[in-house]
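What you see is the complex with one protein chain gone and the rest in place.
Going in written order, the chains are labelled A, B and C, and every chain counts its residues from 1.
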Amino acid sequence: MLSQLPVLPVLLPLIGAPACALLRRPTLAWVFACLVAVLAFLCTVSLFTTTWQEGVQTYALGGWPSPWGIEYRIDLLNALVLLVVSGIGAAILLASRASVWQEIGETRRGLFYVACLLCLAGLLGIAATGDAFNLFVFLEISSLSTYALVAMGPDRRALLAAYNYLIMGTIGATFILIGIGFLYMLTGTLSMADLGERLPAMGESRTAFAAYAFIVVGVCLKLALFPLHLWLPGAYTRAPSIVTVFLAATSTKVALYVLIRFTYSVFHLEFSQLAQALDTVFIALGVIAVFAGSLVAIFEADLKRGLAYSSVAQIGFMVIGLGIGTVEGLQASLIHLFNHALMKGALFLALAAFILRVGSSNFSSLRGIGRRMPLATAAFVLAGISLIGIPGTAGFISKWYLVLAAAAQQQWILLGLILAGSLLTAVYIWRFVETAYAEPEGDSVIQRNEAPLGMLLVIVLLALLNLYFGFDSRLPVETAGGAAQALLGGDAS
Amino acid sequence: MDVFSYFNYWVVVVLMMLGFFIVIARGNLVKKLIGLNIFQTSVFILYISIGNVSGGAAPILEEGVALYSNPLPHVLILTAIVVGIATTAVGLALVVRIHAAYDSVEESEILAQDEPC
Amino acid sequence: MEVLIDIVLLSLLVATAVALVMVRGLIASIMLTSVYGLLSASFFVTMGAVDVAFTEAAVGAGVSPLLLLFTVAVIGRKERAPEGGAVLVKSLLLVVVTGALLIVGTLDMPPFGSPDAPAQTHVAPYYLQQSGAEIGIPNVVTSVLASYRAYDTLGEVLVIFTAGVAVILILASSSHRGSARLRNATVPDGSPHTILQVVGKILIPFILLFAFYVQFHGEYGPGGGFQAGVIFASGVILYGLLFGLPTVCRVLPPPVMEVLAALGVLIFGLTGVMSLLNGAPFLDYSVLADDPVTAQHIGIMVIELGVGITVASVITAIYYAFANQLEPGPN
Partner (left out) sequence: MSLSSLVFASLSVAPLAIIGICLSGSRPNLREAVSILASAILITLNLVLLGQLPDGAVTTWHSGEMLPGLRLELAVEPLGILFAIIASTLWLVTVVYAIGYMRSHEEQNQTRFYAFFALSIGCVMGIAFAGNLLTLFLFYELLTLSTWPLVVHAGTDKARQGGGVYLGLLLGTSVLFFLPAIFLTWWTAGTVTFTPGGVFNADTNPVVLSVLLVLFVFGVGKAAMMPFHRWLPAAMVAPTPVSALLHAVAVVKAGVFSILKIGVYIFGLEQLSAAESREWLLYLAGFSLLAASIVAMRQDNLKARLAYSTVSQLAYVSLGVLLAVPAGVTGGGLQIAMHAFGKITLFFCAGAILVASHKTRVSELSGLGRQMPFTMGAFLLASLSIVGLPPTGGTWSKFYLMLGTLEAGALLLAAALILSSLLNIVYLTLIPVRAFWRFDGRDVPASRADIQEAPLACCLAIGFTATCCVMLFLFPGPLLTLISRIPGAGG
């Protein structure tokens, strides 16, 4: 079975989804979905260790070798993203029951979990595949299921948010399709590894440039990089709480992966004359995203929406790392990808617990939540501290490497901006802390009403992982380092 | 043939942009989806044009035929068509629900009913 | 001659698209969309892409306008005057910039129709030269679709399945009252469309038969599971339109459609798992029989069947979901 390892993490939810649709009872569907997700996660862990020890794993689907067939080509980068997505996905599904049972009508719950599995399969498929067109197909699987999941939100605005996301997402996907078409026209191949070999041989070509431009714009729409982020706050705010956790922790991460993969493995931008200009653009957009996102987050009256804007800002940090354009920068970007999944997973999941108990994510209704749900609130604060980047948490490791990368390039202004951006994070996290531990309005006595056990366990686990990876950062740091080295160093180690 | 060598692509670009224009400029939610449809179909035309070989036959193997058009873009576009109709179906379903919730499918009227979401 | 047809079709396409931009009113727009679908299908034929043309005709000129019509029937056909001013300027600017980028991109492209272009020389020749020996069926598109890139096709089936799940999730009212009503409803007496019903009764068996032909003939000519599924579903939809939703729901109950949709994907997926269990890569058909070519045949047959089942049942289910909106329930 070991030789089948690369395909298993994708295959399990892929086959699991239709099988799940056959289950009539929602509880059964939930149990089944969890089982599938956990199994997929275990396979990913095994795949990760194999990749770590033995290097790149290839797998020819249908037995047809690349470039004639579709190939999975798992290097450290793929393995890292797969690990994050499947791990967080499994954790969220396990924690989801109470929240889903509250927010989703009885008849929809079964299919809700089918859609979750489809989304998971799509995201994992994107992260695993070595074929450009296959990537598009799986992108659409994840996108379509996401639109439906967002539309399940309790408010009618969820429908509009889902529609906007659908329009923007489809434009993005079509742009990617155009880009892939141009690439195919230039090279005659769809395999990313093959593309990576044939494209540089073409020399500087306007078609290649246009292809890259369209793919980048398309991916950035999915990534919600400023100024293409307009769909994100609505979608995150209006979606059911669990869906928000899922999207925030996984979906943008996968988009970032695609951006990195196309930039470095397919186009080999590091050798291009355009690299300098593009790096500047990435850094500029990233910095604007950090500040615009954080500033809006600071003044938001709704915590869920605030956190959504915070995601825009955090994506900015990741893109800055990408824009620095060195091994260190890329490494920082990947480390933040890993850590941010943990932070936002914990934050949004804790928020889902608040919504479950309080019924709203408005700051005014969260007053005194710290005494009502002490553990969940503590976990939220811990993850928030990690988001700020205080030493001792995973967030610090991200920021440290980002700052290191900026310093190595003598970009002192950028360094200052990164720190100032972190400070803005502190402001909106602090706003929550103040609210959470403030006296409640009026004389209402606060009953202690902690989140359901299953949910609470996952929240606390994610928060503690933030702490753990703040002290023992070897896993993300070394993996990201190896992946960045392989992407930029040229030799696939 | 020289003039024509890019003419085809340019027309496709014009088609794509007409579709794209409808998506972003029109406020009617159904019209936007129609625009998206046109946009995507035009991309299909681009792909099929890529696969075109002058004088090539349809890629169904026959004795005595040496020149076929490229089958790979056809396969890709078969998949892409499915993706397109799937998106349209989901989008239309959303439109129906939006209409039920807001009693309108015009973006400006809907936005006027809610504070921004 | 070919060039001439090409130019005419492309000009018509542009004309249709321009008309779409100008026209107001949704019914007209839908008709133009349908025309656009048909024209592009014709264009695909001239380009030698018969399979694609087949599909585009079924989808672009068939299913997609149908869904649009259903929607318009629910929400009304009016369209407000388009926004002017800033929105228009911004959109135009964005479109012009994007278009310019695309035009720039085309400048370094290999000439249209050139047999020396990389796309024609790198991977595709392998399919044209080897598929005869490796797969043993004449339709190269089917070979690539169902074997070389079968994984893409599995993804495609999943996309369709996802669309079904999504539409049902979005449109299902919070209780199952809707479909319960469908199951219990009786046939309406005295439909006004007697002539249509008679013609329909004669036509529908042939449509379904044709669907089966397309399903199983896909290896030799244009066609395959997807097209067959669409045609089958359109037969069902025609039946529903003529005899009412309740009638067709009694023949093919919605829950059955949902189960069938999942089953189709499972047939496809489990075929792949069979290879996996036998130690071969996922979707490697060679384990299905001793002779590799026979194995390919079996594999392609089975997965095409899966595709057909899923596509037919998902499209039918989507039709149910939309048609259900037309007759608002007691709530």
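As a convention for this text, a residue touches a chain if its C-beta (ideal position, glycine included) is under 8 Å from a C-beta of that chain, and two chains touch if they have at least 3 such contacts.
Note that the structure is predicted; figures quoted are calculated from it, not measured.
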Would you list the chains present here that the left-out chain is in contact with? A
Selected from A:M202, A:A277, A:A301 or A:L423 as touching the chain missing from the view: A:L423
Sole touch to the unshown chain from A:L22, A:A275, A:L375 or A:L415: residue A:L415
Which of A:I390, A:L475 or A:L488 sits in contact with the chain that's absent? A:I390
Which positions on chain A touch the chain that was left off? 388-392, 397, 400-401, 403-404, 407, 415, 419-420, 422-423, 426-427, 430, 434, 437-439, 470-473, 477
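To be clear about the criterion, only the chains that are shown with their structure count from here on.
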What is the shortest path, in steps, from chain A to chain B when you may only step between chains that touch? 1
Measuring centre to centre with CA averages, how many angstrom lie between chain A and chain B? 28
Between the Cα centroids of chain A and chain C the separation in whole angstrom comes to 31
Just the number, please: Cα centre separation of chain B and chain C in whole Å. 13
Scan chain C for residues touching two or more other chains and write them down. 102, 106-107, 109, 117, 119-120, 123-124, 127, 149, 152, 155-156, 159, 162-163, 166-167, 170
Which parts of chain A, given as residue numbers and ranges, touch two or more other chains? 133, 137, 140, 144, 147-148, 151, 178, 184-185, 190
Interface residues, chain C side, partner chain B - complex: 2-3, 6, 10, 13-14, 17-18, 20-21, 26, 29-30, 33, 36-37, 40, 43-44, 47-52, 55-56, 59-60, 63-64, 67-68, 70-72, 74-75, 79-80, 82-83, 87-88, 91-92, 94-96, 98-99, 102-103, 106-107, 109, 111-115, 117, 119-120, 123-124, 127-128, 131-132, 138-141, 143-145, 149, 152-153, 155-156, 159-160, 162-163, 166-167, 170-171, 220-222, 226, 318, 321-322, 325
Chain A - residues contacting chain B, complex: 133, 136-137, 140, 144, 147-148, 151, 155-157, 159-163, 166-167, 170-171, 173-174, 177-178, 181, 184-185, 190, 234, 237-238
Under the definition above, what is the set of chain C residues touching chain A in their complex? 101-102, 104-110, 117-124, 126-127, 147-152, 154-156, 158-159, 161-163, 165-170, 172, 174-176, 258-259, 261-263, 265-266, 269-270, 272-273, 275-276, 279-286
